[in-house]
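Here the complex is missing a single protein chain, while all its other protein chains stay put.
In order of appearance the chains are A and B, and numbering begins at 1 in each one.
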Amino acid sequence: MSDPLELTEIPERTVTSAALPPDQRTPWHKVVHNDDVRRLFACVIGGFVLALMTGPEGDGINMLSGVDGALRFPHLGICLALTVGLWVLITVRHRFGERARTASARVSALPARLLPNAKFRGLALVALLALAIVYPAHLNGYWQSVLVQQVGIYVLLAIGLNVVVGYAGLLDLGYIAFFAIGAYSDAFWTGALPIHPPANLNPFWVIPIAIATAMLAGVILGVPTLRLRGDYLAIVTLGFGEIIQIVAINLQGVTGGAIGTGTIRHFALHVLGINYVWGLDPLPYYYLLLVFVVLALFAFHSLEHSRIGRAWAAIREDEIAAEASGINVLKYKVMAFAIGASTSGFAGTLVASQIRFFEPGDFTVQLSILILVLVIFGGMGSLPGAVVGAAVLEWLPQYLHVHPLFGFQQQDLYIYFGAILILMMIFRPEGLIPSRRRRIELGLAEHGIGTADAMTAGASPSEPAGLP
Amino acid sequence: MCFTQNFWSLLISGLADGFLYALIALGYTLVYGVLQLINFAHSEVFMSGGFAGYFVLQATLGSHTTSGWGSVGYVALGIAAGAAGGGVVAFLLERVAYRPLRRRKAPRLAFLISAIGASYFLYNIAGKEFGHNALEIPAPFTNLPWFSIFGAPVQAYYVVIAIAAISMLLLVDRVVSSTKLGKGIRAVAQDAETASLMGVNINRIISQTFVLGGLLGGAAGFLFGLNAGVVYTMGFTPALKAFTAAVLGGIGNVRGAMLGGLVLGIAENLPMGCVQTAWRDVIAYGILAIVLLFRPTGILGERLGRAA
Partner (left out) sequence: MHLTTKRLGVPFAAAVLGLASFGGAATAATHHAATKTYTIAYEGPLSGGNQQLGLNMAYSVQLAIQQANAGKTFGKLPFKLAYKAADDQGSATQSPTTAQSLIGDKSVIAVVGPAFSGATKAAEPLYHAAHLATVSPSATLPALADSGWNNFFRVVADDDAQGPADALYAAKKLHVKSVFAVDDASAYAVGLVDAFAKRAKQLGIKVTHQEAPGTTQCQAGNGNVQQYGALATDIVSSKANAVFYGGYYCDFALLAKAVRAAGFTGYLMSDDGSLDPHYVAQAGAAIADGTYLSCACTNLGNTPAAKAFSTGFRKLAGFPVGTYSAEAYDATNTVIAVLKKLGARATRPAVVAGLHKVIYTGLTKVVHFQPDGNIAGSSVYEYQVKGGKIVELGMVSKLVK
């Protein structure tokens, strides 16, 4: 604990040993040496943890049977060899640091170089869109279903929540409630609930109604609660999510209760002589979803770069300053909230219509947290990030179900999920694909200027640093 | 009518719940005070305490029965074990899921995700190693109505919770208000940068704050498990409620967490004579929302530094 760099909160990069008092100055090689030892220690511990993760299951009777089985020689040895090998690699990389670092920087700059100008990027975009249209038709039913129910829906949910969390900086932990509202609106207007609607609607026209209902719910919840800041908002929205689920379970006469809804009708379109019914086949739903995802991406992207988007950025970065410069903070916050809510509501409608059945147990708090994880994992405030984050994290478990790599067992899924989240945040806290603006904000924060996000409750730590 | 019917019984169970919430809520509030972060993995600190208490009592008491001072001794042993388990896990948690991120000056939401990741990891690995069924902690006492207040029976378990929790809460209040550690915590909570310039070792203070919260959370885990048994998912709801309690009282405020815990415990029990059990959480969150609308920073306001 005598490591001088541990003593202060001053960011490492800005500290040269000359800036420290002479008695705290340490020769550089000693610091590196300490770091190496610390990393080795971490890697050895990591080896034991890996052994536990991949080891056998406990039997629930002899409490230590699982631990005992995991820490046997060949298994533990392999795990330790893996992590210590990793340590060797890291150490070598640090010893011969600069060259490796520039190499890796060159690799990570590759995409930007491959897409040199806007025209080329436009072409690439069109090609990708074409691929996204053509390719899924060649997949089997399972992957098409994954593409709709896992990947597509969560991509939509993630880009919607990205508006709330990423753009406006509002921590919303009850996001799934709007999903539920959308789904229940669909069930209600197609006559699948115990209470009957004034008129059974053609299922396709349910979409705008469900979106409007979810948006309205967002506004109703948002107007009183968005005056709250940061973590207070988080807990109130979380409570709202819980309340919606409990109400859905308990109002048996209205929602069907825990048993769930009746059979919901598929979407159908009957206009201008076109008669089309979305059936059990996931592919038509995929295209419908694709249309909405593309529309949402365009809409949110142009919003981000509009007046509204700049207002959100101002609120996110410093709410008080934004208010002082004449931005109607509440109005813009409610707007972000309502946009997020309506996206979530649409996703709910689509799920309800494709599966034709759902139950209140589908709308847990854990799901709200999962969607937040997707957004931050991908890179907060970044549309590509939200899309890729959601696609990767939703697709990976499905892939592992089909291809159990290294003896992966389905019941261990969330152990790996947790471990990936921790490692990701340690090594890449800005997410997979951070937005440019966020990267600048983070860079500033790393040098002690600003706070990187507006999630701070009250005005507490925003004394900007006058540090070097 | 329905409100007065079982008033005293419900008040007593409400107080018992409230004491547990208060103990857990302190973990959230202390960490929030120094880092302005919600420690989402605190539920797993709570769980670890439950398992540590289970293991120690299983090893010492086993299938024997005990009574009188023996009961007191075993309960104290269990609490100590739970606290130790919670403290160790909280310490490791800070080291693995928080400190590397602080060193990189990661944004606050990154901490949230790493804490959620730690939570997923810990409870699922506990489920893998110790099975998915609840395990009974060997009972150091028989839980029957012991005496009554205004005709309402009081269980032995409630008495144990009340005595244990009150002594721990008083102890924590002393620690925060008048020890060197407490001063350090308050200094960091008020202004971390100035504190560090004044020679306060921020890393050490943060680590000790996690441990302090972990001790309380772990002890609460044991007390909870004494009645409900221990299982890998035990942390989720109690911790969510305790977090609500911490916000209700004013997050970052030590006495606020204690008060918030008690208020929440009582508030969600008293109306149970009138409404169905299933509406319990709706009442809890409804009260929270109403309180926050009128006092946006909780009942006692939010700063740890000003608590004592």
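Basically, a residue touches a chain if its C-beta (ideal position, glycine included) is under 8 Å from a C-beta of that chain, and two chains touch if they have at least 3 such contacts.
Quantities reported herein were computed from a predicted structural model and do not represent experimental measurements.
Participant: Identify the residue among A:150, A:190, A:225 or A:343 that touches the chain left out of the display.
Facilitator: A:150
Participant: Considering the whole complex, which of A:64, A:195 or A:280 touches the chain not shown?
Facilitator: In the full complex, the listed residue that touches the missing chain is A:280.
Participant: Out of B:87, B:131, B:217 or B:298, which touches the unshown chain?
Facilitator: Once the missing chain is taken into account, the touching residue is B:131.
Participant: Which of A:67, A:86, A:201 or A:297 sits in contact with the chain that's absent?
Facilitator: With A:67, A:86, A:201 or A:297 as choices, the missing chain is touched by A:297.
Participant: Which one touches the absent chain: B:238, B:256 or B:298?
Facilitator: Touches the omitted chain: B:238.
Participant: On chain A, where is the contact patch with the chain that was removed from view?
Facilitator: Output for chain A: 56-61, 65, 111, 115, 118, 121-122, 124-125, 128-129, 131-132, 135-136, 138-147, 149-151, 155, 242, 245-246, 249-250, 252, 257-260, 280, 282, 297-298, 301-302, 305, 351, 354-359, 361-362, 364-365, 383-384, 386-388, 391-392, 395, 398-399, 401-403, 410-414, 433.
Participant: I need the residue numbers on chain B that touch the omitted chain, in ascending order.
Facilitator: Here the touching residues of chain B are 5-6, 9-10, 13-14, 16-17, 20, 127, 131-134, 136, 139, 143-145, 153, 155, 157, 224, 227-229, 231, 233-234, 236-238, 241, 265, 268-269, 272-273, 276-278, 280-281.
What we mean here is this: only the chains that are shown with their structure count from here on.
Participant: Provide the residue numbers of chain B that touch chain A in the complex, in ascending order.
Facilitator: Residues of chain B touching chain A: 32, 36, 38, 55, 58, 96-97, 100-101, 103-114, 116-122, 124-125, 128-133, 191-193, 196, 201-204, 240, 243-244, 247, 251, 276, 278-279, 281-282, 284-286, 288-289, 292-293, 296-298, 302-303.
Participant: Give every residue of chain A touching chain B within the complex, in rising order.
Facilitator: 1, 6-9, 11-12, 52-53, 57-61, 63, 66-67, 165, 171, 224-225, 227-229, 231-232, 234-236, 238-240, 242-243, 246-247, 249-250, 365, 369, 372-373, 376-377, 380, 411-412, 414-415, 417-422, 424-426, 429-430, 442, 445-446, 448, 451-453, 455-458, 460-461, 463, 465, 467
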